[in-house]
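A single protein chain has been removed from this complex, and every other one stays in its place.
Note that the chains are named A, B and C in the order they appear, and that numbering of residues resets to 1 at the start of each chain.
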Amino acid sequence: MMINAWDVVFFFLAGLILLSALGVVFIRHPVYSALSLLANLCVTAILYLSLMGAPFIAMVQIIVYAGAIMVFFLFVIMLMNLSKGEYQERAVPWRLLLGLGAAALFAFQIFILAGEWRGVLSPGAGGFGVKALSHFIFTRYILAFELVSVLIFVAALGAVALAKKKL
Amino acid sequence: MMVLILAVVLIPLLGATINGLFCWFTKRKAHIIAVPAIAIPAIVSLILLARVLQGERFDQVLYWWIPLGDFRVPIGFLLDELSAIMITTVTFVATWIHVYSIGYMDHETPRGYAKYFCYLNLFVFFMLTLCLANNFLLMFVGWEGVGLCSYLLIGYWYEKASAANAGMKAFVVNRIGDFGFMIGLFLIYKHLGTLLFSQAFASAEQLSVGVATLITLLLFTGATGKSAQIPLYVWLPDAMEGPTPVSSLIHAATMVTAGVYMVARTHALFNMAPLSMEVVASIGAATALMAATMALVNNDLKRILAYSTVSQLGYMFVGVGVGVYAAGIFHLFTHAFFKGLMFLTAGSVMHALHGELNLQKMGGLIKKMPITGWTFVVGALAIAGIPPLAGFWSKDEILAGAFMGGHRIIWAVGTFTAFLTAFYMFRLIFLTFFGEPREKHLYDHAHESPPVMTIPLIVLAVGSAVVGLLALAPHGGIVGFLNRTLGEAHEAAGHEGGLTYILMVISVAMGVAGVVLAYFMYMKRMPDPVAMARNFRPVYTLLYNKYYVDEIYFAFIVNPVVGGSRYALWKFVDVIIIDGAVNGVGRLCRLVGGGLRYIQTGFIPDYAWMILVGAVVIYWIGRLF
Amino acid sequence: MGVGLFQYTVLSVLVFLLGALGLMIRRNAIIMFLCMELMLNGVNILFMALARSKGSVEGQVIVLFVMAVAAAEAAIGMAIITSFYRSRGGIGVDRADLMKW
Partner (left out) sequence: MTGGIDISIRPLLPVVVLTVTAVVVLFVDVFSPRERESHYGYLGVAGIALAAWFALGLWGKGSLTFTQTFITDKLSVLTTLIYLLIAALTFLFSPGYLHHEGRNLGEYYALVLFAVVGLIFMTSAQHLILFFVGLEVLSIALYALAGFVRQRDLCNEAALKYLFLGGFSSSILLLGLAFIYSVTDTLYLRGVASYVVAHGASSTLILGMSLVMVGFFFKISAAPFHAWAPDVYGGAPAPVAGFMATAAKVAVFAVLLRFLDSAVFPLRSHWMAMVTVVSVLSMVIGNFAALRQENIKRMLAYSSIAHAGYALVGVAAASRQGGAAVVFYMLAYSLMNLGAFGVVALVGRQGEGYVNISDYAGLAAKRPVLAAAMAICLFSLAGIPGTAGFMGKFYVFASGVKANQIPLVVIAVINSAVAAYYYLRVVYMMYMEEPKEEYQIVFHPAAVFALLVIVVGIFQLGIIPGGLLSASYSSFAWFTF
């Protein structure tokens, strides 16, 4: 059986994604944890770009997630200027075990269905352009798209109401 | 006729609304609203009864309460022989109890006074709804409503912790019974597709015996709660914490009989389920006996009456259980008079003695309060089954029905209970009204109650004396009248034949024996020969000559019964098993609740864990089915 | 056997579950929030893979919506965490213990 070069890319990226995800979960310091998530999001964007032919989504992922949201997170972390004692959590083994157990159960129930996922992904570029995307957004998803504007507005409104210094 | 029925139901509601909303205005004048609000329906009920006597019936839907497709529940009323008797009884007794309350409650705060009458009227409204409903759901509304009013009225003197707790207990125990009723009601809807009495009973014969048994047993569960039968009777003695007129109206004359009424009303279903009938009769007999034995040893005036009520309700269930529905309802009818009367006299005694209820502190009160005393004696004679007073006729009817129906054991239990009934009632009388006063200062302050209280006593005493004679009215008397609705019971239960008279003699003898025994036990030791010998000379001389027999009887029967009831029944069965079970369920619930609190750690990661595991569980449940 | 939907689904579910695990074992509110973003990212991977395997761009459109939702949640989430930090002087969720039982 020949090993496809694209498969190697996939497993490499998947490994990086999982590794950085592990980093998010297990790194103690919030800043490094956040950076790990940043790495995770960037690698995911590369995955979208390289294997799924979705350059637009990849860009949005980088700009919105990595650019805006992550900077926001980091900003808040810096703002709080946490002392070492605050982020040094004691590891609670039984909680870890219980959590792992629950996650394992959940993974088990999902992975036993593997036989039902037979779709094949042809790797590489040549996906959909922005035009195809926008077609969907402005037909089937137009109402949802409009609603997203309300969503963002509500989030901003709520954030201001909760966090503004003087109100 | 519709207008009259609506008047009967709605006028008490109107009274309650006025006193409820404007209690700050009506205050001490609340009775001016409340008494007519119940007296007018009483008069209207008599008119309705007269029209029913002429053969009129009424069964009509006012409007569709739930008007959907095949699921339709109306608000509608049914007036037939059964409900006519019920509403007449309820309104008549309630009227006099309202009048009595004017005197009894005059120490209350003005607003409390108005509130009291508001609750009382509201209660009558729900009771009449219960009696006049033409479908199960409306009946259930009345059923829960009387429970609610009972809760409010038992807890009326809420400053007393015991009163407030008793109210709570009554409500919760009643709810346990109600859930049986509600499930029974759902099963009726499921199997018969209707909740209307007329349709349900007409198609009752389609039910299989098993389903009918299940339904009737569930309905009977409701009845045991409301009518204080084993095992749900525990609330009734505690309910005596309420004002005495309330005990009289709700916990003796009307609400507690709702279960009996319901069983009689649904007799078409019970007829389909012989097993349920057996259960009803057996529980009724067991309750009658057990409550009577417990009454033997109690020293609390109202509690004795409460146990006596439980016991008499047991009789009524024996009646409906052995199939002589009319006799059960007849006993309900007479019982309303004499038990209402006895509670009111007890209230009168309390009123005179500043709330004292202990028999051992009383004695000789008849000299101070002759009307109260003698009316009580009338009531006691009635309950003891001494002819020609009311209780004799109805109790005899039930016992004869049981015997003729082949329920010999139940008959024997009932007859023995009749003996006990007479005994404890006269023990109460002798200790309270006769003999030497045991607490001098209480005695000295005792006084007869004002006329507003004594007139209702006299009226009800006359009622207790004469209503039994309705049994002798033409066309089969009241029983024949009720049988127009309830259907002829066993053919064998006819009134002819020597056997009937033999049974009658036996039950009278039992009653007399009880009275006599009580006399010897409680008067002989503290003789007041002048008064007693004059009043009871024939009985006195008769029994005096058989002294040793009585002594043996006492040693071998009464002592074991008394001792047994004290230690085995009251201490063990009542306090530990039944009270324990009912309270234990409550405690268990609270314990489970306490345990459940600990999964609520307040820690977000734990909650997230619960959600994830819950998701797994839900998925597997869905997948496996 | 090339890389197919199966591998992508496994990847996405693993990322999702790592996020969930983080929510279940961490106590630092900000890191828990990062883990929530991780969960959403996991779902995104699945939607992207579905878009690819079905040859329909719809999955990608959904991803855009999920990103918008994530951004909104981040805004409100940071506000709440800031507010919490102000009132409790820290962001350990074990400080949120006034309400239990």
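Just so we're on the same page, contacts are C-beta pairs under 8 Å (C-beta built on N, C-alpha and C of every residue); 3 or more make two chains touch, one makes a residue touch a chain.
What you see is a predicted model, and the numbers here were worked out from it, not measured in a lab.
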Chains shown that the absent chain touches, full complex: A, B, C
Absent-chain contact - pick from B:Phe22, B:Phe201, B:Trp374 or B:Tyr607: B:Tyr607
Residue ranges of subunit A at the interface with the undisplayed chain: 109-110, 113, 116-117, 119, 135, 138-144, 147-148, 150-151, 153-155, 157-162, 167
Absent chain, residues of subunit C that touch it: 5, 9, 12-13, 16, 19-20, 23, 29, 32-33, 36, 39-40, 42-43, 46-47, 50, 54, 56, 58-59, 62, 65-66, 68-69, 72-73, 76-77, 79-81, 83-84, 86-88, 93, 96, 98-100
Absent-chain interface as seen on subunit B, which is shown: 63-69, 71, 137, 140-141, 144-145, 148, 151, 155, 158-159, 164, 167-168, 171-172, 175-176, 178-179, 182-183, 186-187, 189-190, 586, 589-590, 592-594, 596-597, 599-600, 602, 604, 606-608, 610-615, 617-619, 621-625
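Definition applied: only the chains that are shown with their structure count from here on.
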Pair joined by the larger number of C-beta contacts - A-C, B-C: A-C
Whole-Å separation of chain centres (CA-atom averages), subunit A against subunit C: 6
Subunit C residues counted as touching two or more neighbouring chains: 20, 24-27
Two or more partner chains touched - positions in subunit B: 605, 609, 612
Complex interface listing, subunit B residues touching subunit C: 597-598, 600-605, 608-609, 612
Subunit A contact footprint on subunit C (complex, rising order): 1-11, 13-15, 17-22, 24-28, 30-31, 33-35, 37-38, 41, 44-45, 48-54, 57-58, 60-61, 63-65, 67-76, 78-83, 85, 90-92
Of subunit A, residues touching subunit B in the complex: 95, 98-99, 102-103, 105-106, 109
